[in-house]
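To keep things clear, I will list the structure first and then write my remarks on it.
The other protein chains are all here in position, but one chain of the complex has been omitted.
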Amino acid sequence: MKARVLVDASDIDRFAPHTHPLWWGILGAVAIEAAVVATLLTSYFYLAAQNPAWPPEGVAPPDLFWPTVVLVLLPLSSFTMWWAGKGSDRGDQRQLSIGVTASVTLAVLALVARSFQIAEFDASWNDHAYGSILWVITGFHYTHVVSAVSGTAVVAVLAWRGYFTPERQLGVVVDTVYWYFVAGVFLPIYLVLYIAPRLL
Amino acid sequence: MRSEGKAKRGFGSPQERVRLRLLRLLSSAPFAFLLSGCQGIQSALDPASRDARLVAELSWWMFTSAVFIYIVTIGLLAVGAGLFRGRKRLSFRSSTTLVILGGVCAPIIAIIAIGVSGVAIGDETEGAREAGTALTIEVVGKQWWWELRYLDEAGEVIAVTANELHLPVGERARLELLSDNVIHSFWAPNLQGKTDAIPGRRNVLFAEPAVEGVWRGQCAEFCGKQHTLMGFMVVAEPRDEFNAWLERQASDALAPPAPGLDVFLDLGCGGCHTIRGTPADGQKGPDLTHLASRRTIAAATLPNSRGNLGGWITDTHEVKPGALMPSFIPEPQDLHDLLDYLEALH
Partner (left out) sequence: MTAVGIETSGHDPALEPSSYGHEAAVGREAFERIERTWRSPAGFVGWFTQVNHSAIGLRFIVTAFVFFILSGLLGLAMRLQLAMPLNEMLSPEAYNQIMTVHGTAMMFLFAIPAMEGVAIYVAPLMVGARDMAFPRLNAFGYYVYLIGGSAFFLSLALGMAPDAGWFNYVPLANKTFSEGYGVDIWTTMITFIELSALTAAVELIVTIMKLRAPGMSLDRMPIFVWAVLVMSFMILFAMPSVMVASAFLMMDRLVDTQFFIVENGGSPLLWQHLFWFFGHPEVYIILVPALGIVTSIVVTFSGRPLFGYTALVLAITGIGMVSFGLWVHHMYTTGLPFMGRSFFMAASSMIAIPSGVQVYCWIATLWGGKVRFATPMLWVLAFFGVFIAGGLTGVMVASVPFDRQVHDSYFVVAHFHYVLMGGAVFPLMGAIYYWFPKATGRMLSERLGIGSCLTVFVGFNITFFPMHILGLQGMPRRVYTYVDGLGWGNMNLLATFGAFLLALGFALTLFNVVRSLRHGAVAPDNPWGGSTLEWATASPPLNCNFIQQPVVESRRPMWDWREAGSRTVVAGLSEDRRETMVTTLLDARPQSVMVLPGPTPWPFVSAVAASFGFIGLIFSPWFFPIGFFAVFATMVFWFWPRHPWRKK
């Protein structure tokens, strides 16, 4: 059977990072994680509704200081991440390297703050369902920050080694999307775990 | 009391009247001949209460409609697929009509029918019908048997028994379903649909036998190794017989102390079972104060006979593998004494 050529792909871009399927793939991963967070937060409210007192009698709602520090640090790290991405788009490898490294540093600080705050929890995970859901949501987010930091640390190493030529920005773009999610998802968690018990 | 409430409702609000008419239509019993053909002491097709009858008739209505829809759809499919000669090609317009009629209109009618009948019958069967039901019974799901606690009007326990629920005919008893272990589900299909007994919750189910009789039910929520043989009996009797039964169940053991009681205590049975009026006051197993008055043993698994009782005690796990009661093998004479005593616990 004869073939009629309707599309010639010879000159089409091979390295477009912003329309790359991997970008969509990360969006899919983010959708899954978002569904997990939504399920966790719904479970939090369900358990709250099943209990006469929430937090239970004699348990104080978690302190606000450290989580608020995290709430500032994570968006800040997203900003440096965005700045790094801008640099990468322009082909400025130095800006990329500095930005990514700054993000990792800020996120590590956020982890430290988060650890202080966990140490302050008034409820243990094995006393009451309140403690369990508190610890699990916190642990879930903590794990995600750890994985985002670890992944971005690898990106930082590659960046300093000059890997991200204009054709190879995909890794940066993808890492940035995930980073925004991990930083952004702290807001609903903050509202539910730290503000909601004061309003309920 | 009951008829009074009914009469009142008959002249109730317009919605009530519509609902009643609907129920009457549903219960006009075109399927009565079918129902009579399904005799069973544990069957939803052999209803012994108004609740179960409404649902059984609803079932037959739904089956008939379903069979009709099935035949029409499969028939159209057969014609469409060309299984019969002389099929004409369907025009676009006819195809659209077919899809709209069969795929949209028919389901909508079915949905409305299901919804209206479901709400009407659901409301009817799950409701208390009259305020102040005379009898409240706590039904506690155990692994793997049922504890039944009859309450007085103040909510105090009058009598505790196990696995044999007695109800007065024609009265709407309120069963409160409890569990302190896993989830069970109380199902006596001849009387009513099932409701779960869930730890931390107090669910309510109403049972209102319309005729005298004895039926069986069993746990319908998987609850572990012996979920299978976690049955119970339901006995519906006239009010005066019921009163006599309840009075006896409320009393201490009627059997005089006998050598069998010593065997019972020596074997340690009292650690789990209660026989009121004796030192045996265990709480883990069924209350045995009036064991001999029950029709079955081992949660409606075996008829209550001397042989079965002996077999149950000496080889429990042959009957119910996994049951929490260990087997006991007393000396033959002791076993006879024990069985003599247990059989005297009327």
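Just so it is clear, A and B label the chains in written order, and each chain counts residues from 1 on its own.
Everything below uses one rule, namely that a contact is a pair of C-beta atoms (placed from the backbone, for glycine too) under 8 Å apart; a residue touches a chain by one contact, two chains touch by 3 or more.
This structure is a prediction, so every number in the text was calculated from the model and none was measured.
From the set A:L40, A:L76 or A:A196, the residue in touch with the chain omitted from the display is A:L40, counting the whole complex. When the whole complex is considered, the residue among B:P209, B:G231 or B:P286 that touches the unshown chain is B:G231. Counting over the whole complex, subunit B has residues 38-45, 52, 54-55, 58-59, 62, 66, 69-70, 73-74, 76-77, 79-82, 87, 89-92, 95, 98-99, 101-104, 106-108, 110-111, 114-115, 117-119, 121-123, 125-126, 143, 177, 181-183, 185, 187, 189-190, 192-196, 198-201, 203-204, 216-229, 231, 300-301, 321-322 touching the chain that is not drawn. For subunit A, the list of residues touching the undisplayed chain reads 1-16, 19-22, 24-25, 28-29, 31-32, 35-36, 38-40, 43, 46-47, 50-51, 56, 125-133, 135-136, 143, 146-147, 150, 154, 158, 162-163, 168, 171.
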